[in-house]
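A single protein chain has been omitted; all remaining protein chains appear in their positions.
Order as written gives the chain letters A and B; numbering starts at 1 within each chain.
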Amino acid sequence: MAMMTRLLLCAVLLLPALGQAAVEVREFDDPVTEQRYGDLTATLRCPKCENQAIGDSESPIAGDMRDRVYAQLQDGRSDKEILDFMVRRFGDYVLYNPRLEGRTLLLWGLPAALLLLGAVVVVLMVRARRRISARALSAEERARLDALINRGRTE
Amino acid sequence: MQTLMIPEIGHYALIIALLMALVQGVVPLAGAATRRPLWMAYARPMATGQFLFLAISYACLTASYLLDDFSVANVANNSNSMLPWYYKASAVWGNHEGSVLLWSLILGAWTFAVSRFSRELPRDMLARVLGVMGLVSVGFLAFVLITSNPFERLLPSVPQDGADLNPLLQDFGLIVHPPMLYMGYVGFSVVFAFAIAALLGGRLDAAWTRWARPWTNIAWAFLTVGIALGSWWAYYELGWGGWWFWDPVENASLLPWLAGTALIHSLAVTEKRGAFKSWTVLLAITTFSLSLLGTFLVRSGVLTSVHAFANDPSRGFFILMLLGITVGLSLLLFALRAPRVSHQVGFSWLSRDALLLINNILLVIMTVTVLLGTVYPLLLDAMNLGKISVGPPYFNTLFVPLTVVLCLFMGLGPLARWKRTGAGDLLKRSWLAGLLALVIGVLAPLLYRGEWNLKVSLGVLVGLWIVLPMARDLWAKSQHSSGRVAGIRRLSLAYWGMILGHLGIAVTIIGVTVVSNYAIDRNVRMAVGDSAELAGYTFTMTEFGSRRGPNFLADVAVVEVRRGDSRRSFTMTPEKRLYIARGMPMTDVALRPGLFRDLYVAMGEDLGDGSWAMRLQYKPFVRWLWLGALLMAAGGILAVADRRYRRVVTARDPEHTAAGTPREATT
């Protein structure tokens, strides 16, 4: 309940609903593994918390998950194997980077589609407008603007 | 005995404010529709009255906090007699009820400001603008009074003391962040009201944009600062040095910011060229709608947790209705009344018009992307397709390339002229800057770290590509027959505003690039006498002690930091606090800020045998993130101070007298 109240408070204040960070001391054989550990614990979501990566959470389950990630890295497992291991237990929910599949097609595809559409719109609009003789219209606009300003003055 | 009445006075004042908002919303709009000056004249006095009573109401709630009146449920749940007075005052908005009241107060303040500073507006326009703002206010005040009354009492069983303000919120950043953010959110209601007024009155011209632009810029500047403050708070308060999490709550504030940025630019096109009119109106409606949507997403709990609001689901429903009515009606009005034939203005590929068109399209795509990522888990869940998460990796993958593309066009923006720019001319003015940006971009990571890094190169290139052409342009524009100083003076404030705003983006981008790629952190075990090294600094724990704060107990580590073999050293004192009233442990980080790097020490757990887990971090260029945001905000404000807006403000006489007559008639 106390956690709920805290999360609620953060939500109300438009601040990320995050608890404070966990600080752990772990030894790594090489910097590459250390980097992979950092990346994996940043991309796995704590299933118990509001919205926190396991690397940032003090919740016990996040600690258990970090232990598993660490142990499997030491065993030489690949990133994909480790992520699959977690998904088998906790579901797709723990992946901050959703996999490309049927239900996430729109998620990944829409921005790309919009970019294409945007490019088409720009090309069509500019091509159409290049032909317009700008001078006459802007003169007309100026006349309307003058009329407006005058109306404002005399009212 | 007198003090006991304070919450009731606040409650009554709130009811009066609601009634005044109702009058302000209905009568002037009806007056504008039926051309009755007397009815229209209700707008300004009602705006003043509404603001006054909201201020009284807000002051009453603050007084209850300062006087420790724990018979008020809101005070009892969120304050404590041990809390320092300034946190008592800021605790007012540290909870749902109080923060909605602050939202309403700020809306009242913006309305009041519009009624003060827009006297030169045509009578019907002012009546419509204030009327629309009044209607928005009615919605929010009804929300406060019906579902979220902060003045509710806990009678007869009054608690001895309050539950205390959440320690995470007992912080300077939290005193300033929410008001700034709300100023931004709510500030967009002004341009929204202008857009609706334009649709109702059928008047959408250059004069209209000149009235709407200053309000938009100011709101945008507030939102920029608000977001930056939130990021800064998270950076030092959450204890691990992150500054942006793509949390739904943050996205909720980024959405109106992105749309607002597009709006600022499209307003420029509409003012200067009379083009993109419907589009500008649509963006104005969208920007405020996204502010409202953010409020809904955050407060209804749909993205966070239903449990949080489980005791009162009516709140989420109420805000959704409010959102549906406000946005639905506005967009319907837009569909029916948007200018039928768009004003066709010609421009060529190489023109400022075309570049701003691209800017707007990219910003809209970015907005849609953030919105999509934020609500997608909800969409799938509603369709029973399972629960997924969309987090930082997704947003970074899409948002970063989009930003890079945007910036590539942005570099050319200030150089291009309206209508058309000669290709040779544009090339002449940008090739050197482009080449420099490219060379420095490629070399920067090599020089800085001795290792090439694509992301860093790209970030630096983009940052310089924004700044260098602008610098050249400034150099060229400031040439004057009577010397450069005279030339610089001649430049308009609007131009300076643009320069600062774009400079701010570049500074932020460079900060983001460097800190994301070159930050170093290490978790170490430390006891008194132990040393650890990080990025050329030696950290030595020299002492360990404890102290007592006003409402907490703390373990304090004293860490001596020395750079290389330098003889000079400084100390950093991270703390682990226990807040007494809630029994909540908190990490208080020690920060050594600097323009080019921050050092950051956070205390973790007691590892036994006198040693502690400590997190040491080296954060290069992290300050540039917020510095850039401040520059952007300054740019926004500076542009408003331009002569052409001031001139409009002083030419107020005719409307003033016209509004004066009916007011006398009513008294």
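Methods note: a contact is a pair of C-beta atoms (placed from the backbone, for glycine too) under 8 Å apart; a residue touches a chain by one contact, two chains touch by 3 or more.
The definition used in the following text is that contacts and distances are computed from a predicted model.
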Protein name, per the UniProt record, of whichever chain is missing from view ("ABC transporter permease", "Xanthine dehydrogenase family protein molybdopterin-binding subunit", "Ferredoxin--NADP reductase" or "DsbE family thiol:disulfide interchange protein"): "DsbE family thiol:disulfide interchange protein"
Write down which of B:103, B:185, B:334 or B:418 is the residue touching the left-out chain. B:334
Selected residue (touches chain absent from view) among B:67, B:82, B:176 or B:378: B:378
Check the options B:84, B:324 or B:545 and report the residue that touches the missing chain. B:324
On chain A, what residues meet the omitted chain? 47-48, 60-61, 64, 68, 87-93
Can you list where chain B touches the absent chain? 278, 282, 285-286, 289, 296, 300, 302-307, 313, 316-317, 320, 323-324, 327-328, 331-332, 334-335, 338, 340, 375, 377-379, 381-382, 386-387
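We adopt the following convention: only the chains that are shown with their structure count from here on.
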Chain A and chain B, separation of their C-alpha mean positions in angstrom: 18
What does chain B use to touch chain A in their complex? 93-96, 99, 120, 122-123, 166, 168-169, 174, 177-178, 181, 205-207, 230, 233-234, 238-240, 242, 245, 247-250, 252-253, 273-274, 294, 298-299, 301, 304-305, 307-309, 343-349, 353-354, 357-358, 361-362, 364-365, 368-369, 372-373, 376, 380, 385-394, 397-398, 402, 419, 523-525, 582, 584, 586-587, 602-605, 607, 613-615, 651, 654-655, 658
In their shared complex, at which residues does chain A touch chain B? 2, 4-26, 42-43, 45, 50-51, 53, 56, 91-98, 103-104, 106-107, 110-111, 114-115, 118, 121-122, 125-126, 129-134, 137-138, 141, 144-145, 148-149, 152-155
